[in-house]
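Every protein chain of the complex appears in place save one, which is left out.
Order of writing sets the chain letters: A and B. Residues in each chain are counted from 1.
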Amino acid sequence: MLAACLAASVTAFALRVRFLVALLRAGAPVARAGDTALRARNEGTIVLGQRKLLQRIGPGLIHAFIFWGFLVLAPTILIAMIGAVDRRDTLPWLGDQGWYALAVDIFAVLVLVGVACAFWIRKVQRPERFRGSHLGEADLILALIAVIAATLLLWHATRDALHLNEYRAAWEPVSDALSGLFSRGGATRVLERAFVWAHVVTILGFLAYLPRSKHLHIVSAAVNVWYGRTRHRGRLEPLRFDDPSVPEEQIRFGAGTSAELTWKEMLDTFTCTECGRCQDACPAYATGKVLSPKLVIMGLRDRLLADGPAIVAARSDRAGGGEGAPELEPLVPGAVPEESVWDCVTCGACVQACPVSIEHVDHIVDLRRHLVMVQSSFPPEAEPMLRDIERASNPWGKAQSERADWAADLGVRVLEAGDEPPEYLYWVGCAASFDERARAAARATAMLLARAGVDFAILGPREACTGDPARRIGNEYVFQALAEQNVQTLNEARVTKIIASCPHCFNTLSSEYPDFGGRYEVVHHSQLLARLVAQGRLKPRRASDALRITYHDSCYLARHNDVLEEPRELVAAVGEPVEMARSRRQTFCCGAGGAHMWMEERGSQINDNRVAEALATGADTLAVACPFCTVMLDDGVQGAGGRMRVADVATLLVEAGAAEP
Amino acid sequence: MNIVWVDSAEDELSQQAVAFARALGGEVMPVSFAAEEAYAPAAWAQTLVELVAARGASAVLAPGSDRGNELLAHVGAKLDQPMAANCTRLEPGSPARVLRVRWGGSLLEEATIDGSPVLATVAPHAVAAEPFSEPEILSVAASASDLDRAVRVSERVQAAGAGVSLADADVVVSGGRGVGSAEGFAVIEELAELLGGAVGCSRAVTSAGWRPHSDQVGQTGTKISPEIYIACGISGATQHMAGCKGAKRILAINPDAEASILASADYAVIGDLHEIVPAISAQIRKVRGASAP
Partner (left out) sequence: MNILVCVKRVPLTGGRIVLTEDQRAIQTRHLGFTVSPHEECAVEEAIRLVETHGGSSTVLTLGPAEAEEQLRDMMAIGADRAIHLTTDGLEWDPQATAAAIVDAVRAAGEAFDLLLFGNESADAGNYQVAIRVAHALGLPCVTGVKALAIDGGRLRAEQEVAGGRDVYELGLPAVVTVKEGINLPRYPSVPGRMRAKRKPLEASAPQRPPARLEMQRLIVPEGPSKQAEILGHGPEAAPRVVEILQEIGVL
């Protein structure tokens, strides 16, 4: 009888898993190999150690109890099945250990406590992050877990009452206490059978249900965490347009249908538990936009599972020599509304918040890629930027011949073709070259570098846009053309070290250009300036009535690239630092990322939200290290009628006299 | 003798063309077509060709308007002679030398024109207008072929949009990329309305879908000649400036003190247009309110 239940349950589980694995194998390829040590460490910290879950201590502990409980209680599944067959039998050795019984007791209780708290959160507290999640399914799963833990305790209680265990009942105090409810008689014997069978059947039923519900994460999460990014969190996976082995009609231009998702993107959707932490972290969602990263993943999952049979069938058809291409509905707007796709600022807060290493930005960018590159569909206000970045080599459509105008009176060396390379190539970026507010940081940086005697030069008109806005809006093709052009320029100039003052340039140059043959040592200007200050080559003076300065972390600097402390060192050198609550990797976006600098009035409200937080610190100055942040936050301060001054850390250094002889 | 095709004696560009012709020396003969004659460029050109032969003209000139350029291009094609469009100077000779306009006015070209008669249109606002007496009225020559007559205006459709025509407005208030969105144009519209002017925009704005092309000021859009052109959030690319060369005065409202438009503007206010433009509108209301009885 047990054998029958077990067979049925395992078969049901296996069939579903086979289907899911077949889907994953049909997914587009993506390289996630190497860095084994780091991956193993992530398994230890994120999975076993529940590190990301514990970012929220309350719900984190609740889940940890249930998860660690599951790990500790796992052998009890075998024990229960053995015991269901023969009440006297148990797992060899482990089943007789008192200390294990103690552990089981404690963790079973912790599981029940966890479940109870989880119910309290969901039913009483009702946090916003669950809006849109399937709460009914979650309730069922929690209930099943509770039943499993409860039947286990009750079974142990009846066993204690019947003195069936090898170890002394005192080893499992809770079960022992419960055993007082049961007499030593025949009714208890029946109940003992009842509880063990209830326990086993619930587990087996759960096993069959598991891969058909979001509880699949207990299997997929460990795998998903293994395959998450280990380094270069800000790097997007490149597409290949010129693979000779891929016929043109089969080139992947991002994800138009679910069949075009990569296997990692598919695995991401299988792993989502609908916890909503990403939704909570998303600046677009926080400012009332349509986008919820959680709903994006859920929408993709549902569509993928619905399309699954067709995808798997088509793949085996092709393997057998057929033409098989499944007719699938487009993901946008079918699975994900169009506004969601464009609302994203690629800040990565969702990816950071996710306890199971889902990488939502990849999905959104892949959806954008298909819309932009195949359907030529994108917010119309981005059209000038797309045309200009390609034709004029910068998103503002200004003449490249004017790119070094900002440096005209500073005596900055412009590197011509064939010149001897400088020690550092200062990559200025389009914003600092052409935008009046961003220009100040470039001028300040150039002055400071000169003062410190750093050997540097700029490319001037030969510096084309790194292509970040094109890549983030989804036009991977135009991005790659720019990347290849820039890499050629840099390599021919024999550049080895680059200073970038724009975090987007910094991110692209350091983590994305290696894919195109560009390998350079890239530092952000705040990093080099901090080093120069520490070495005493720059001497900023901190006034006695030092300004109170709050520093805003740029997403592309802090979250994507872990540059956290150096800008703070600069701030501390010139003023009195005061931190915002959402700082370092928990920073809140300024709203310009994901090409939003060129869309719908430039990320309205996200910057207002952040500016409100900055103003609330009471600081005089809002320090930034990014030209986009400079413009967005300055817009926000002016819009709020605030009296806070927004300035780049380089500008603040110059104002503190660091550039003076 | 210099034949000058003119639109009418009252038309400013025509008066400029006649002044230009007079400066060449020799007899100047302004000609025009009867008001009832539907515009038919090839047929009109054929008429001019006959006139050239009949009067022994050494040059045929016209204002550098759409029609002037088109007519003289047809004359050039029929006579297989070169035509220099939009000239600011013409020195007769063999060959004649012209200074003509490129890039909508952002560049000038010195060229030789080896043809007879010399065919040239006069760049708008290159010379001051001079009044002239009624032109000789022509009717379409009998020698105009069926092909010549095939292209003629069959009807005139009135402009759909209400409000002030951009090309004629005395005041134009324009917005560029700096406006940020379609909705952002509300402040521009407000100021334009207060001043009884027209709303214009740059090419980036049209490309972004915020305003229709009919609002676009520039080399490939509408060329304006207002008393004052208020350019908000416009950096001053040459192809935009080519559209407002005719403006008597330019006021630039821009956050960037180094924007190229400031080199072409008479006045500038540095700062955010979203604050400055409403402030100007408010000030106008205040001043009008104060002066109202």
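One rule holds in what follows: a contact is a pair of C-beta atoms (placed from the backbone, for glycine too) under 8 Å apart; a residue touches a chain by one contact, two chains touch by 3 or more.
Source: prediction; values computed, not measured.
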**Study point:** Residue among B:23, B:137, B:151 or B:186 touching the omitted chain
**Key:** B:151
Point to revise | Identified contact with the non-displayed chain, of A:461, A:514, A:639 or A:657 | key: A:461
Study note, to complete from the structure: Which of B:113, B:127 or B:224 touches the missing chain? It is B:113
Point to revise | Residue of B:48, B:90, B:195 or B:244 touching the missing chain in the full complex | key: B:195
Revision key, fill the gap. Residue list for chain A contacting the dropped chain reads 241, 248, 251, 253, 373-376, 378, 383, 386-387, 390-393, 397-403, 461-462, 477
Review point. Which chain B residues touch the hidden chain?
Key: 39, 41-42, 66, 69-70, 72-74, 76-78, 80-86, 97, 99, 101-115, 121, 147, 150-159, 165, 167-168, 170-171, 195-197, 203, 206-207, 209, 213-214, 216, 219-221, 227-228, 235-239, 249-252, 257, 259-260, 262-272, 275-276, 278-280, 282-284, 287-288
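Criterion: only the chains that are shown with their structure count from here on.
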Point to revise | Rounded Å distance between chain A and chain B, as computed from the means of their C-alpha atoms | key: 56
Practice item. Please name which positions on chain A make contact with chain B in the complex. Key: 380-384, 387, 396-398, 405, 435-437, 600-602, 638
Revision key, fill the gap. Seen from chain B, its contact residues with chain A in the complex are 177, 180-181, 183-184, 204, 207-210, 235, 237, 255-259, 272, 275
